[in-house]
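Here the complex is missing one protein chain, while the rest keep their positions.
Order as written gives the chain letters A, B and C; numbering starts at 1 within each chain.
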Amino acid sequence: MSRSNPLGKFLGGSAGRNIGLIIALALLFIVGAVTSGERFLNLDNMLTILRYASIFGVIAIGATFVITAGGIDLSVGSVMGLTTVLATLTSVQLAATNSSWLLMVVVALAVGVGAGLINGVIIAYGNVVAFIATLAMLVAARGVAELISGRSTQIVTNRDFLSVMRSNFLGVPLLIWIFLLVAVAGWFLLNRTTFGRRTVAIGGNLEAARLAGIKVKRHIVLLYVLSGLTAGIAGIMMMGRTTAGTSTHGLLYELEVIAAVVVGGTLLIGGRGTIVGTVLGVLLFSTLINVFTQNNLDTSVQAVARGAIIVVAVLLQQRFAVRGTGRRKGAL
Amino acid sequence: MSRSNPLGKFLGGSAGRNIGLIIALALLFIVGAVTSGERFLNLDNMLTILRYASIFGVIAIGATFVITAGGIDLSVGSVMGLTTVLATLTSVQLAATNSSWLLMVVVALAVGVGAGLINGVIIAYGNVVAFIATLAMLVAARGVAELISGRSTQIVTNRDFLSVMRSNFLGVPLLIWIFLLVAVAGWFLLNRTTFGRRTVAIGGNLEAARLAGIKVKRHIVLLYVLSGLTAGIAGIMMMGRTTAGTSTHGLLYELEVIAAVVVGGTLLIGGRGTIVGTVLGVLLFSTLINVFTQNNLDTSVQAVARGAIIVVAVLLQQRFAVRGTGRRKGAL
Amino acid sequence: MTASGAPAAPPQPVQRPLLEVRNLSKSFAGVRALRGVELDVLPGEVHCVLGQNGAGKSTLIKALSGVYVPDGGEIRWNGEPVELARPADALALGIATMYQELDVVDGLSVTENIFLGHEDARGGVLRIRDGRRRTRELLALLGHDDLSPSAEVGSLSAAGKQIVSLARALSRNARLIIMDEPSAILDSGEVANLFRVIRELTGQGIAVVYISHRLEEIRQIGNRISVIKDGYSTASSLPVVETSRADLVRLMTGRDVANVFPPRKPPSSDAPVALQVEGLGLAGSFRDVSFTVRAGEIFGLAGLVGSGRSEILETVYGARRATSGTVTVEGRTLRPGSVRAAVNAGLGLSPEERKSQGLLLEEPIYRNVTLSTFARFARHGWLNERAEKAAARKQAEALQLSPPDPDRAARTLSGGNQQKVLLARWLIHGTRVLLLDEPTRGVDVGAKTEIYALIRSLAAQGVAIVVVSSEIEEVIGLADRILVLDAGRVLATGNADEMDEHAVLDLVLKGSAQ
Partner (left out) sequence: GEDTNAEPTNNSVEGNQSEGETVVIGFSGPAADHGWLGAINSAATAEAEKYPDIDLRVAEGTNDANLQISQVEQFINDQVDAIVLLPTDGAALTDVAIRAMEAGIPVINVDREFSSPFAARATVLGDNYGMGVSAGTYICEQVGDQPDAVVAEIAGIDALPLTQDRSEGFKDALAGCGLEVTNRVSADFTVQGGEAAASQLLAAAPEIDALWNHDDDQGIGVLAAIDAAGRDEFIMVGGAGSANAMREIESGDSVLQATIIYPHTQAADGIRLARLLAQDKAMSDLVEIEVPNRVVLNAPVVTSENVDEYLPTAFES
């Protein structure tokens, strides 16, 4: 709990908070190493875990902000799908071929930001509870994506885009670098900037933040825009990874993302958020799937094991995090 | 807002709270009547809407209690699926044929209660946040259901069970009667019993409830048991309606149910719950789908319209409900 | 005070104590809140527990109510040692408690709140009519026939909630009622009412443990006094009549605190007008409120609970959108309904409900202190946390915040120190006009004097200050000018030294009688 410990500080304000998760992750690695040995531990497999984690992780970073502020964004997956559909439209891809592949990136980001803006305005100015507003966006964005794509999968034909997205840097795929970059940026944004401070304040006590002169509504809009932006970034990564744009991208991400963030230690009621925890939560989930596959586990058995492991991870996380933070609210 | 008005009183404590929803529902009926005329307004179609609403609605009644207490139960659909699988096991059906079809009912209810008990204990005594605990149950129960059923659909062969479940009473199908019964019982339980008052208290101010000597943990367990019980009842109804038990029953119910409850006016942060609102919310959703089908709307267009209508319904509901409740917390 | 009257005669000393507390201790992570507390409560007495903020009073009563399980020591009830593992255990014994933090449920009605946990029910089914009847009886006993049993508690003012809380404690038919600062949010009329009820209770042999920072109240209602300092008992069961105010203060603080209100230094009449409020109104709450406050002046708003004082402050501050009128700060008219505009213009508000409106309880103290100024410690949005923390620490030291550790969560501070955090917030801001809503609620005598001195010195530095307080003598003692309010109407405005408590009360009562 000591705040003077610099490592502890980095680990999300207090090392203790993440120790439980690190233990859970370590246990999982041991299980992986014991059951699959070299096949699990080799570099390629580690990169596989990270590549899988990266897209999901980028979205989770954005979601961490929203949840820290006491909100929720169920629309992330669906919005991600929409960004891929619009960025892979024939017209966009043609224009991108003639100008630059960056056009596709810009389109994806713009769509994400736009959807986030709509979410934010409905929530902050329409006073619609975030759960409902973003659930409506989840449904509607998927519908729009289907209409625009005619429910078909659009292939990425832009070679430049693909070769950039699949490039490596220092032996590590670009996707993983993007995740790292977004995570580090997210960490700084949450812990070292006024934006992050406002986010925590709003999640901790919205009324107090308002009375302290923080423009709460505007900030809430920005938070959902940020979440839309990370969905857009994830959309770009997804197009690179799957070479396709389709309305089914991001299907059922909504609960998984929130689960990773909350397992990471961010409070669902707001007021406390940890980027390091989110990254650990995401890694936990992706390592889990990897270990399952390595062991050729039956899908249903996987599901049962997954349910149990999620609960155990949270129990572990709490076991170590509760100390010193005293009684917590929202036990329910 | 007048509290002396008995109708107003029935409508969830204050008529105002539900007026917005009633208006939304009325608008929808007008749209249905104008676009589809007789085809929409006839009795058979009304019964179709209600039959569909009934299964979903029974689950939503249980969910209303959990949400009123500030909790959340994402596992309802998956638990419902599990109840149908276990109640349609060959051994159970054989035993039921030899003894009584009630055995299937008992098995379904017991499974629902058991799952709810596990949820409740993990949440109340394990201090695992409800979102995560029930998400884990959602995943795990589906896995168990798949394992037990071998992923095949089990046919209900018990004739007695089917003929009871499909009977009519006063020209109205049994399913609808069950929904009505559960709704009335739920209303009574929430508004006229100590259990209901304590549920509201726990959702409104958990600490205050504890200080008042309420056994909060035990009560929380009971709430999730109740939610599991309604999932079990819904499972029975589902078996009657589909003549089958399968792990895919109840797929993706989790968010829909919560949406119906919240659109109905129950606060997601807890402390206020309305059964009448939930019933209206469920009716709104099922009428919406009916009107869409009547008008032969494209699925994707339906999705977009649905997103928009949900937001509008909530805005309407709030427009009329905010008055007089003064400063509200949790605008986010 | 209208509630004056001789304290009841001390009960017979031969009586056996109802409650005995021996050497009680309780620690929280790193904080030893109690370390050897003694308490004896006799049937039918009003036993006052005194201590500074953070002395451990609330912790003691929570140990007596089964909220906290003590680490050591003994609690005896009727001579028998008891273990109180949960609130229900204490309630079952006959110990009912009014907690310092309002413990009502907003979404439930008055009746439902009062009987929460022991509802009038048969087989779990509520007997609504019986509950309402008993509620009406209780409310009548408390002199509040005006409260409807079916009203939602969330719609009541803080004082209304406190009354519900009291009714709840009474409804338990307890033999000991513990009241943790019940008067903090009550005006003098309500306090008189409370005392009448307490006398009726003690007349029936019920014991009351009474906690308050208002020493005059203790002299009026108390029989015996126990004093806690830093978790120790420094005195037990002193008879009130034999203990002087100065003794009490010394027992609590370990020093002498004199001169409660610092001397007035009214601003020169040519000081510029800092705040001008004209024709301000808020539909359904107050109307046509006008006043001006000059730089360096302290302006008080007096009135009964629910007269709309808090709402006036919040409306001036932009937290509520005025339906009419204007607010002008140093010549600039503010955009209505915008807190940001008010803050930018140099306005600061220390709100009435510290916990729900002021503090980020889980966040460290320094972040609470800089909540409206952290952007100043940032360049292009990039925070310089070191500078921020240093500034917060400096301000906290200037206010003698205790403990002085700026990294502690605000939640662990005692009430008085939480109030100081809010003041520090606006001091760092360099606010030109400070709006203080109940700045000394729940604050101990020592800290109160410090806060008074602080307010005065701020005024001396040219800050215009508006103070709302339910203690009329506080408004009169502190303010240069006063505005008296009743039910949202301005009754009078005048210089504070031309008024006294009785004059103000008379005004208010006449106003209400109309």
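The definition used in the following text is that contacts are C-beta pairs under 8 Å (C-beta built on N, C-alpha and C of every residue); 3 or more make two chains touch, one makes a residue touch a chain.
Every value quoted in this text rests on a predicted model; they were computed, and no experiment measured them.
Considering all chains of the complex, which shown ones does the missing chain contact?
Touch partners of the hidden chain, whole complex considered, are A, B.
Tell me, which residues in chain A touch the chain that this view leaves out?
36, 39, 44-45, 48-49, 51-52, 146, 150-153, 155, 166, 173, 238, 241-244, 246, 248-251, 289-290, 293-294, 296, 299-300
Pick out the residues on chain B that sit against the missing chain.
With respect to the unshown chain, the touching residues of chain B are 39, 42, 44-45, 48-49, 51-52, 55-56, 142, 146, 150-155, 238, 241-244, 246-253, 286, 289-290, 292-294, 296-299, 302.
What we mean here is this: only the chains that are shown with their structure count from here on.
Quick one: report the Å distance separating chain A from chain C, using the average Cα coordinate of each chain.
44
Centroid of chain A to centroid of chain B, CA atoms only: how many Å?
Distance between chain centres, rounded to whole Å: 30 Å.
Please output the residue numbers of chain C that touch at least 2 other chains, ranges allowed.
Chain C, residues with two or more chain partners: 356.
Out of chain A, which residues touch more than one other chain, so two or more?
Only 207 qualify.
Per the contact definition, I'd like the list of chain C residues that touch chain A in the complex.
That would be residues 28-30, 317, 319, 339-340, 342-344, 349, 351, 356-363, 367, 371-372, 374-375, 378, 381-383, 385, 407, 409, 411-412, 425 of chain C.
Hey, which residues of chain B end up touching chain C in the complex?
Those in contact with chain C are residues 3, 192-195, 197-198, 200-201, 203-205, 207-215, 267, 271-272, 324-326, 329.
Spell out the part of chain B that touches chain A in their complex, as residue ranges.
69-71, 74, 122-124, 126-133, 135-144, 146-147, 151, 202-203, 206, 220, 254-255, 258-259, 262-263, 268, 270, 298-308, 310-311, 314-315, 318, 322, 329-332
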